[in-house]
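Below is one structure; the comments refer to it alone.
Yeah, one chain of the complex is gone here, protein chain that is, but the others are all in their spots.
Here is chain A:
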Amino acid sequence: MANTYVSTTNACKMCTPMGAALVFKGIENAVPFLHGSQGCATYMRRYIISHYREPVDIASSALGEKSAVYGGGPNLKKGILNVMRKYDVDLVGVATTCLTETIGDDVGRYLYEFREEFADLPLPELVHVSTPSYSGTHMEGWHAAVRSLADQVVKEKGASHGGVNLLPGFLSPADYRFLRGLGERSGVRFTMLPDLSRTMDGVIWDDYHSLPDGGTPVADIRAMGGAAGTIEFGMSGGLAESASGVLERKFGVPARKTMIPIGLRATDAFMDTLSEFAGCDMPEKDAFDRGRLLDAMVDGHKYIFGKRAVVYGEEDFVIAMCSFLGEIGVQPVLAATGTQGERFREAVTEALGDVCVNMPVIRSGADFKDIEEEAAELAPDLLVGHSKGYKLARASNIPLIRVGFPIHDRFGGQRILHVGYEGALSLYDMLVNAVLEKSQDECPVGYGYL
């Protein structure tokens, strides 16, 4: 067990409202609105833009000293009106910050008053979520925002439509694109919440758009009560607290949690759940991709068997990534996440139980100082995680496979596909090639054949 420190050095997490802001970026014609001082919104925009390279407008109530003392209600209302003036918004997603949580602003009440005061205006859907960063990370913020959307936007069960609600969690736009495609291929009506496939990886414009195209339409969110079931990715939290749990409790929509479908077994499980809910067969493309994945696993197994990997990032992402690494014969030696979570240990152990003999060191609430110290003992061959691990990779001369968020030092982070058989295949290629590149670089003979 490594040391535990009072302070955090090089955090492996971001703050709560950022997760919420990203969720709202995945809703059609929505503007994320941070209720707090200006800096938070600007910092997050900068951080997010570096990864996605897309416009990311996040409004702020831009509180100053006075509002910090007397409450931020007036600024919040004025801010929403300004957003309405400038953007054709269907939804404004208001997330609190540490500041407004601490002064105890009651955002729900402010929004209620706002709706009364401006009842004569065509008001957008106003959703609020409580996201103090002193209790949680960007992932708690993410889940809280999805839950708020399910709770506040879905008002009635509505007509049954036989579709499937899909709550994928924090994935790359390429992943959302893949899942949309799966919906189309399988003929299942997916309501994916959120959907960052186009909003955070868009096309060039001929004129400036105040908001990007794409995202989950608000009308579709409203209709989620009539779905045949909800599939929510992620094994780290319970159902009761989650958005799928809310839909089940309120409207009787059956909820199921599955691992993020990274790798063979997790994708199999997801496909099975999907056909169970929607009665569809696996699309031919995916069936072929599954075969190709197995074929590649056979072709490449010798190169990576027994390699040792350090995996870090968002907890659900790490759990699923460990599962995949385990099944291709890579030994995860450290699974680390910045989030504090009870279930993380259990879920990693479960994911690896039938493919790995040895369990990795499992750390929640970790920062990069912890990860570095653990890694020094564990002598890994590979680092698997976002770009903030580069410092460690450079210092220890271990290849870093960049996946997840954020990727600030490479191009195309938004186009990395992690999920589905297709995603597993491209991850597999990346992993094998990283190992080959390293052995080629270090080999005294510059060889041209394997």
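Here is the rule we use: a residue touches a chain if its C-beta (ideal position, glycine included) is under 8 Å from a C-beta of that chain, and two chains touch if they have at least 3 such contacts; residues count from 1.
Assume contacts and distances are computed from a predicted model.
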item: Hidden subunit of the complex - UniProt protein name among "TransglutaminaseTgpA domain-containing protein", "Nitrogenase iron-molybdenum cofactor biosynthesis protein NifE", "ThiF family adenylyltransferase" or "Cupredoxin domain-containing protein"; value: "Nitrogenase iron-molybdenum cofactor biosynthesis protein NifE"
item: Of A:Gly26, A:Gly79 or A:Gly225, the one touching the omitted chain in the full complex; value: A:Gly79
item: Contacting the left-out chain in the complete assembly, out of A:Val23, A:Ala62 or A:Ala144; value: A:Ala62
item: Those residues of chain A which, in the complete complex, touch the missing chain; value: 5-11, 13-18, 33, 36-47, 49-50, 53-65, 67-68, 75-76, 78-83, 85-86, 97-99, 102-103, 132-135, 137, 163, 180, 183-184, 189-192, 195, 202-210, 213, 216-217, 219-220, 223, 388
